[in-house]
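With one protein chain withheld, the remaining protein chains of the complex are depicted in position.
What follows is chain A.
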């Protein structure tokens, strides 16, 4: 029960996004996988770094900071790669396909790839334990642990998607403010999760979701949405 609850909570939204926006287009799937691979590379390097710097192994914050920076570096690399590959992609895709025609779609797909893989890595071992028959709290810990883990994973999946959209557009338009926002909020949201060590789940989730909503609005704006268009889309049903 807890397993399914947490899985649906964390991976329901990305699953829906994948099913409706990505699954129909093979090119998008490829880009998704490629960006997931890039995230894995960043993860590999940050874990190597953690492994090498022996004295700081027990310090969570150290690994976290470098992991965030590395993730952003690899976001930049995949941006570069996709921009380089753009002309090639155009040739590959059918005329009718639109993947290359809207830069934001590329960014969105790449971001979702980042998010899904990071969510998977942060949650899979927790989910494995959530299968049962036990729950948290025998020695210490709270029975809300599974739920908060899933919620945090969801938050970061969505954040990665939004960050990529903002980041790509920022790179396109040389809008360094946007890029700074991405890196800044990434660092901030990650640092808030450090509070989970002391079981202050609310203190880490609430700011995380606030940042998520703010970043989401910003990404929507960057992608061309306005309040008007939002209202318009609601109206015409």
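Brief remarks follow.
Simple rule for what comes next: a contact is a pair of C-beta atoms (placed from the backbone, for glycine too) under 8 Å apart; a residue touches a chain by one contact, two chains touch by 3 or more; residues count from 1.
We take it that contacts and distances are computed from a predicted model.
The chain that is not shown carries the UniProt protein name "Nicastrin", picked from "Nicastrin", "Ubiquitin-like-conjugating enzyme ATG10", "3224_t:CDS:1" or "GPI transamidase component PIG-T".
Of the listed residues A:5, A:88 or A:184, the one in contact with the hidden chain in the full complex is A:5. Mapped onto chain A, the interface with the missing chain covers residues 1-2, 4-9, 12-13, 15-17, 19-21, 95-96, 98, 100-104, 132-138, 143, 146-147, 150, 154, 173, 220, 222-226, 228-230, 232-233, 235-236.
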